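This structure is in structure tokens; I'll ask about it shortly.
So, chain A:
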Amino acid sequence: MHAQASYLLTVVTFLPLFSVAALLVLRSDDHVWIRRIAFAASVGEFAVSLLLLRGFDSTDASYQFQEFYNWIGPSIHYHMGIDGISLFLVLLTTFLTPLAILCSWKSIQHNVKGFFISLLVIETAMIGVFVSLDLFLFFVFWEITLVPMYFLIGIWGHERRIYAAVKFILYTMFGSILMLVAILWLYHLTGTFDLPVIENILANSAPLSPTVELVLFGAFFLAFAIKVPLFPLHTWLPDAHTDAPTAGSVILAGVMLKLGTYGMLRFCLPLFPAAAHKLAPMIGVLAIIGIVYGALVATVQHDLKRLVAYTSVSHLGFVVLGIFAFNAVAMQGAIYQMLNHGVSTGALFIVVGMLYDRRHTHEISEFGGLATPMPVLMALFIFIALSSLALPPLNGFIGEFLILIGTFATHHAWASWAASGAVLSAIYLLWAYQRVALGEVTVEKNRALPDASGRERFILGTLAVVILFMGIASPYFTRPMEPAADALLQQMNNQLQRPQNAMRRGVPVKIGPHAVVLPAALAERQARP
Partner candidate 1 sequence: MIVPVSYYLVLSGVLFGLGVVAFIFKRNVITIFMSIELMLNAVNLAFVAFARAHRQLDGLVFVFFVIVVAAAEAAVGLAIVIMMAQNRESLNVERVDQLKF
Partner candidate 2 sequence: MVAVIVFFACALLAVTGAILLILSREPIHSALSLILVMVSLAILYLLLGAEFISAIQIIVYAGAVMVLFVFVIMLLNAGVEERTDFSKFAKFVGLPLGFFLLFEVARWLYTSRAGSVITHGAGTVTQGFSTRTLSAELFQQYLFNFEATSILILIAILGALVLARKNP
Partner candidate 3 sequence: MTAVTISLPEQIANLRRIAPEIVLCIFGMIVMIVDPFVKPASRRALGWLAFAGTLVALASVHVAAAEMGFAYSRLISTDNFSIFVHVIVIVAAGLAILGSIDYLDREGIQRGEYYALVLFATAGMGILAGANELITAFIGLEMSSISSYILCGFRRKAKESNEAAMKYFLLGSFATAFFLYGIAMIYGSTGTTFIDAAKAELERQLAANGHFPALAILGLGLIFVGLGFKVVAAPFQVYAPDVYEGAPSPVTALLASAPKAATFALMIRIFYVSFHSAGDIWFWVIWISAVLTMFIGNLGALVQTNVKRMLAYSSIAHAGYILVAFAASTELGIAAVLFYLAAYVLMKVGAFLVVTHVGQEGEKRLNLQDYAGLGMKQPALAACFSLFLLALLGLPATGGFLGKFFAFQGALDSARAHGGWVVALVIIAAVNSVIGAYYYVRVIVAMYFWPQSSDYTPTRVAPALVVALFIAAIGTLYLGIVPGRVHSLAESAAHSLPLQSAGSNGPSNAIVIAPPQNAR
């Protein structure tokens, strides 16, 4: 446990918010400097977040860079910390945001200031979700992510943006409000909002009754499943993606969907292991349905962006599958796949956005033969598509392979069904690519379209390099995840094997930098024979 005081997580979390303050000072028609400052801020944020990597002890399963202060009353704390699971998700966020800003450089022309402010606010909120170790703090960030995204979709989105934005916010809010009730119920049961302490209490001194555990798990899981989105709760996603601006889609697909899977890892499994175990078969099946279903529906889309959106349903199905396979390999694969999906699908959305910038449509039939006027962009497109369809040695393969190999250990059939996703992804991506890029130029307008500009090459090139790097150097990422993932599974196993009535004594539970003494009533209850 790192006892030294560190403010790095606070800095990383709130730095974008400070840049927002800088943006607010600018005149709102000074687009150039707004863009520059936003970009500089996000790059700076990325640089700062890399410090996390430097200080991270990848052999340690516990939370690092912890910060712990009292916030509201005795039970709500400002408790932050990261472990191997959240480390890279934070980095993913800080990495994708500058690219999202850069890819909106030209395409956002009205209300520029608001746009970049929204992006930066959303960055803070998402990082906050990944680093929070207090359920209250977590929920605050969790909900705040919705608003800027809602504005991103609603103001800068496309045709049906209002419907999409409202659907997005209501859908996700419905899940999260029940999670709030569950969080409060947990508080009611344990007297604290502090995640590690709750884990400890539930594991050692006050196990939940099976029914309560199932219900609480359900409430948490519903919120996360909507966010992921897991079949059949996914229908907000295609709408939101289709009508979001490019940067919105990038952030949405790249990071926001991961909030759901991250939540499952961070909350559902450690807090409610028995319920997770009980429901895992059902969830696994839903994940597989999602994989196949998302892929099949993606295949028949005629809107390119909607197609990519459905691929997310499919790909995130893999992640959920990996999580609920309860296997170290699969779990690491799932975490890794979150990163991969963030990079690859983010990149796909950027490509789609670049096409939209040129033609202001997402209809595949409006394209065709684009490889002729814009070979570079299309080459990058196919590269990214290949990463998305899990071609070795690109990143997507590693994630899916790890998930499959891990899942296969316990569920042969699941892994086999899920593997079919790989075939289907080849179908929809290559078919889409063919209809967009190959063949003769079918629409006369497309003949004169400019190829990727320097800025666009930089964005996609960076992503391509990362895709390749993640494909050939995966242990660099997976090894720091290992201790946390193992610890999580270990913890689950311990709890599942422990008979319900075996209560441990030992009243003060030492977790985190501070010894947290159990609430008096609890202690008293324990002392009773």
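Remarks
Definition applied: contacts are C-beta pairs under 8 Å (C-beta built on N, C-alpha and C of every residue); 3 or more make two chains touch, one makes a residue touch a chain; residues count from 1.
Selection criteria: all candidates are chains of the complex that A comes from, given by their letters.
Small disclaimer: the values here were computed from a predicted structure and weren't measured.
By the touch rule above, chain A in this complex touches candidate 3 out of 1, 2 or 3. Of all residues in chain A, only 28, 70-73, 76, 111, 114, 136, 139-144, 146-147, 150-151, 154-155, 161-162, 165-166, 169-170, 173-174, 177-178, 180-181, 184-185, 187-191, 205-209, 212, 500-501, 503, 519, 521-522, 525 touch candidate 3 in the complex they form.
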